[in-house]
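In this view, the complex is presented without one of its protein chains, the others remaining in place.
A, B and C label the chains in the order they appear, each numbered from 1.
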Amino acid sequence: MAIDPLSNARSERRWAFAMVGAAMMMLFAIVWASLSPHMNPPSNIENVDPNTLHIAGEFTEDNLGTQVDAKGRVTTRIVTSQFSFAPECVVVPQDMQVTFRFVSPDVIHGLLVVGTNINTMVVPGYVSQVHTMFDKPGDMLMPCHEFCGLGHSQMVAHVRVVPIADFKPDENGRVACAEH
Amino acid sequence: MGYVLTTFFIMGFGYFVAESALRQPLPAPRLAWLGFILGIVGTVMVVATVLTGHASVMFTFYPPLTASPIFYLGLVLVVVGSWIWCVLMLVAMMRWKRANPGQPVPLAMYATAANAVLWLWTTIGVAVELLFVVIPAAFGWTQTVDVGLTRTLFSWTLHAIVYFWLIPAYIAFYTIAPQAAGGRLFSDLMARASFILFLLCGLPVGLHHLFMDPEHSTGFKSIQMILTVLVAVPTLLTVFTVTASMETAGRLRGGKGLFGWIGALPWERPMVLATGLSFFMLWFGGFGGLINMSYGMNAMVHNTSWVSAHFHMIFGGSVVIMYFAIAYHIWPSLAGRAAPSVALQRIQLWLWAVGMMVMSMPWHWLGLNGQVRRVAQFDYADPSMSWWTPWMAVSLAGGFVLVVSAALFIWNLVSFHVERSAGVYPAPVKYATALHPDQPVPAALNGFALWNVFVLILMAAAYSYPIAQFFILNPPQAVVHRVDR
Amino acid sequence: MNNPADTDPDITDPTLAAHLDEAPSGAFALAGIAVALLLVAWAIIYLFVFLPRGPVG
Partner (left out) sequence: MSTDNKPATSTAEASRAFAVTVSAAIFAIAVMVGLLGFVVMPVLEGQTTGLDSFTAICRAFGIGIPAEQNARSSKPSAPASSTAWDSATRNDVRRGDAAAGAALAQDTCAACHMPNGLSADPASVPSTTGLSARAIYKQLHDMKRGERVNEAMKGMLDELTDQNLTDLAAYYSRLPRRNHDIRAYNEVTPNAVVLATKGDVSRALPACEACHNPTAGGPLEVPALTGQYPAYIVTQLQAYAAGTRKNDLYGRMRRIAGKLTPAEIAAYYDAPRP
């Protein structure tokens, strides 16, 4: 036989090592991002009964929106339902840690905030929680991104990021969007 | 569309391979026809319910939205039809092995059988979801749905299903394209290893579709992310092996130097042209996929047009264009006539690739900027979205090109039968020979027993607790939302 | 291995050897460039889109 029968196996092996190396480089970058700057998927397994959300507790109608607690932590609670967000506009401070908590009383929804890494599914039966920080002020679009029924396309909300100086909680620690 | 086009194509191509590569008749052709009829009946049921507005739940179902039971039963029939195909493929391979003891199964058949094995594993998730959760809810036997469980079961199917769609294209890359280009397959063993890697790594990775879901923990998400990184490896191996195979063809035709062989390839042959265009689109599709699977990075693009762009590139582009090329390649031996116009076939392939690029490329950028998918209308008056309009127009233009190309494809196949000019009875389809045809094949790469054990172990590791948790933690369920009454 | 009917009688081992002394350098070059560009594109998105969008989780 005129050509070396193992030469192709050698080339293949060299290529395979290079490719596994390339995959490992990406993996390393991903793991680093998850550990050091904390860029992780939202994975907070926390159950809540979708049928009685509105009766009592954290997600009753009057408790929604942004609230600053006694320790100064900012939490924004939003209910996604067919086919709107409640509330449709929330205010959050710039350069502060913000915790979003989303629930659904009916079907699967999902949302993202345009231009940020905020992205989560909202599954009935679970609280979806996202910790984040905004570094620029402005109104950001927050559309529903998972098909939730025939009114899905019109399900849109906004996140209004304001400088800390303009972020003024009332006596109950609550901040809401002004009428627009 | 995704289910029906692929399932029927793959079944047909599998039957063709089983007869042409093994050179033995198909076992139980009547059963094959039964599978086909089940598929047709199921498709009619699905299409009828969707068109009459009784199944506005899309093809990922989205429980607790619940459609007419006829919709789900139709899907079950399609899947059952494809299971018949799987069994026939495995029986055909075993018969051949019994008749040719100690001989390696021809690569095309081995890969087709690998796909059948993969599909049997893949469909378990959606079959369990439909039979035990969704269909009882659709008939009204149950009032609530464990949404986390249904999403997890669907994710079991959701990723491996695309490998089921993809593998026929890879079969063409490895076993048809090098032969069509006049060369040899660079390495038969590497091809087998790639198909096995698809089988192993394609299954335990479905949770990467649920990175943004609240019902799974960081641990299982991250191990499935790592396994997903590994699933890029067989594609990267394929890129090299197929490129090297094409290089042998180019050099045998007189190509010299580092890149001279590329120009020497017979690009006028549709199979060669399609392989080139397919690899070009695979780059973009693979790029989108690498971003999708990168754990935290998924947050930038989850459920946006980016994802649509990714699978239009990789499936609608690189895979479907190979389906076209395979159809052109095998039609002469099915019809008993030569192609009336290879030029029209080339035009059709070019239109498809250009249309798909023009349609999908803008979606990457729009998706990265927050254009969500599965939405019927946007508020283009909103300043944050007004700049999308021209890009959507570009995308739409690409869509029209695709429609023209699809129509031309149908004409190209019809023309085999209507034009008198096509007359010469062509030679039967040949499969590529390996560069070193006598390299011994380990028994493990000539069967699936060992690999099934590993799939079982990996699936158990990746999915056992993520599914069991719904029975252990018993999360609150969601009430069924009927969309058809 | 392969069916004898599949084998092209024109391509003999000496023919292969005569033509394939450079192979697979072209495949290494072409596939290598493609994969390198892929990694670069991935890194661009990672560094210039993903990281600036800030922490979540």
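Throughout what follows, contacts are C-beta pairs under 8 Å (C-beta built on N, C-alpha and C of every residue); 3 or more make two chains touch, one makes a residue touch a chain.
None of these values were measured; they are calculated from a predicted model.
Asker: Name every shown chain in contact with the chain that has been left out of the document.
Answerer: Across the whole assembly, the hidden chain touches A, B.
Asker: For the chain not shown, which residue from B:Arg184, B:Arg373, B:Lys430 or B:His481 touches it across the whole complex?
Answerer: Answering carefully, the residue with contact to the hidden chain is B:His481.
Asker: Given the full complex, what residues of subunit A touch the hidden partner chain?
Answerer: Missing-chain contacts on subunit A: residues 1, 5, 31, 34-35, 38, 40, 44-46, 49, 51-52, 54-58, 60-64, 67, 69-71, 73, 75, 77, 79, 81-84, 86, 88, 99, 101, 105-106, 127, 129, 149-151, 153-157, 172.
Asker: For subunit B, enumerate the residues touching the unshown chain of the complex.
Answerer: 53-54, 56, 65-66, 102, 143-144, 200, 216-220, 222-223, 225-227, 230, 377-379, 381-382, 436, 438-440, 442-445, 450, 454, 457-458, 461, 465-466, 469, 473, 479, 481-485
By definition in this document, only the chains that are shown with their structure count from here on.
Asker: Subunit A to subunit C: how many Å between their CA centres?
Answerer: The answer is 37 Å.
Asker: From the mean C-alpha coordinate of subunit A to that of subunit B, what's the distance rounded to whole Å?
Answerer: One centre to the other, that is 30 Å.
Asker: Could you give the separation in Å between the centres of subunit B and subunit C, each centre being the mean of its C-alpha atoms?
Answerer: Spacing between the chain centres: roughly 21 Å.
Asker: Listing for subunit C: what residues touch at least two other chains?
Answerer: 16, 20, 24, 28, 31, 35, 42, 46, 50, 53, 56-57
Asker: Could you list which residues of subunit B touch at least two other chains?
Answerer: In subunit B, the residues touching two or more other chains are 186, 236, 240, 244, 290, 294, 296-297, 299-300, 435, 438-439.
Asker: Mind listing the subunit B positions that touch subunit A in their complex?
Answerer: Where subunit B meets subunit A, its residues are 56, 58, 62-65, 146-148, 151, 186-187, 189-190, 210-218, 221-222, 225-226, 229-230, 232-233, 236-237, 240-241, 244, 290, 294-300, 302-304, 369-370, 372-379, 382, 384-385, 435-436, 438-439, 469, 473, 475-479, 481, 483.
Asker: Give every residue of subunit C touching subunit A within the complex, in rising order.
Answerer: Touch residues, subunit C against subunit A: 13-14, 16-17, 20, 24, 28, 31-32, 35, 39, 42-43, 46, 50-51, 53-57.
Asker: Can you list the residues on subunit B that touch subunit C in the complex?
Answerer: 21, 23, 103-104, 106-107, 179, 182, 184, 186, 188, 236, 239-240, 243-244, 246-248, 250-252, 255-262, 283, 286-287, 290-291, 294, 296-297, 299-300, 368, 428, 430-435, 437-439, 441
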